[in-house]
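Got a structure for you, questions after.
All protein chains of the complex are present and in place, except for one that has been dropped.
Then we have chain A:
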Amino acid sequence: MSSLLFSRLLGNVNRGCQTRRLLPVIATFSCPQQRQMTHYPIDDIISGLTDEQIQLRKTVFDFVQKELAPKANEIDKMNTFPEMREFYKKCGSLGLLGITAKSEYGGSDGGYLDHCIIMEEISRASGAIGLSYGAHSNLCVNQISRNGSEEQKKKYLPKLCSGEHIGALAMSEPGSGSDVVSMRTKAEKKGDYYVLNGNKFWITNGPDADVLIIYAKTGTGDTKPQHGITAFIIEKDMPGFRTAQKLDKLGMRGSNTCELIFEDCKVPASNILGKLNHGVYVLMSGLESERLVLASGPVGIMQACCDTAFEYAHIRKQFGKRIGEFQLIQGKMADMYTTLGACRSYLYCVARACDRGHASNKDCAGIILYTAEKATLMALDAIQILGGNGYINDYPTGRYLRDAKLYEIGAGTSEVRRSIIGRSLNEEYK
């Protein structure tokens, strides 16, 4: 940083003498003399992936590096992804959107580990669009796939899987974040319909979603708060439903997020997802798979940190040597490499267990708790390795940090995740 300031000063002093413009530091980095490794390779033999999963990673990597990665900086800057619909349709044609849904409804008959691999590679290219993808494919599609009736699955899944429709899920409200069961949005029965009143906040894909899963209170005053919640499937055009301002976020910019407003919104009773007043089971089991799949977001971001920082450390020279050859930087890179490997292995193990029907509350909360916090720290390390260049927005490391931080908050804050694991351990010693 100080060298930048110094050369600026020099430029000012020399201005009277020469008309030569000082070249910015970026010019030397953007035209490397030889091809370097722009992506640090992932050792999938150590990750224990099958041949098909390795092929899947390659397909998704090739696809997003071509269609998404070049646009990632612009998406972040403008807080919008203009070609989002086309991108979703392309994902749909590759079978990426309904990965865990059955093929008879347009899905891909895949498992949670396949889902994690896709989420990881999309997040590696753009953390924001990775989050949007996760909200669509897991929060919406997977929930309908697991809890929907035959008619609901036939009606909603095909277009969600093809990318023609975008999905979202809404449980949080301005006054109900961690304490989600204290939600106030009400659904009153009126004949064959339920009338919804209230609002939801921090809803990913809210501005663009065609199909949304909404949690609302249907219970009367004397039931326990968690036993009075029901999940509904809402369509964008239902009367009484509208979206409000798109949120201006620190990170995950381009993953459109907004407030949802329900003013006497009429929803047919046939759109109840799961059973009346049993929404909390849909919610809680949904949170488990949500945490697992979203935990791959930070892993993708960490991989991107290694991609960028390792390459930079082997191009940037100071004191006549590549900075990656100094011990303190070697140490940093070693820590990044090992942390990424450990996170990936934990993630894939939990995903494999979930695919075998062995899902655990503790480990789903644990994996996102761990990877999210590690990702934020690793993004800070990546910025540090890039030095002054890490501090300017021409380089992606600032975006990695801002994107990574969300994962310590969304899908249950780190504090909530720790409570879940702690309480679960207490139960085992009762």
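The rule is short, and it goes like this: a contact is a pair of C-beta atoms (placed from the backbone, for glycine too) under 8 Å apart; a residue touches a chain by one contact, two chains touch by 3 or more; residues count from 1.
Keep in mind that, in the parts below, contacts and distances are computed from a predicted model.
Trainee: If you look up the hidden chain in UniProt, what protein name do you find among "Electron transfer flavoprotein subunit beta", "Cell division cycle 45", "Large ribosomal subunit protein mL48" or "U3 small nucleolar RNA-associated protein"?
Mentor: Checked against "Electron transfer flavoprotein subunit beta", "Cell division cycle 45", "Large ribosomal subunit protein mL48" or "U3 small nucleolar RNA-associated protein": the hidden chain maps to "Electron transfer flavoprotein subunit beta".
Trainee: Using the touch definition from the top, which of A:L49, A:M84 or A:I99 touches the missing chain?
Mentor: Checking each option in A:L49, A:M84 or A:I99, the one touching the absent chain turns out to be A:I99.
Trainee: Using the touch rule from the top, list residues of chain A that touch the missing partner.
Mentor: 33-39, 41, 51-52, 54-56, 58-59, 62-63, 93-96, 99, 103, 108-110, 114
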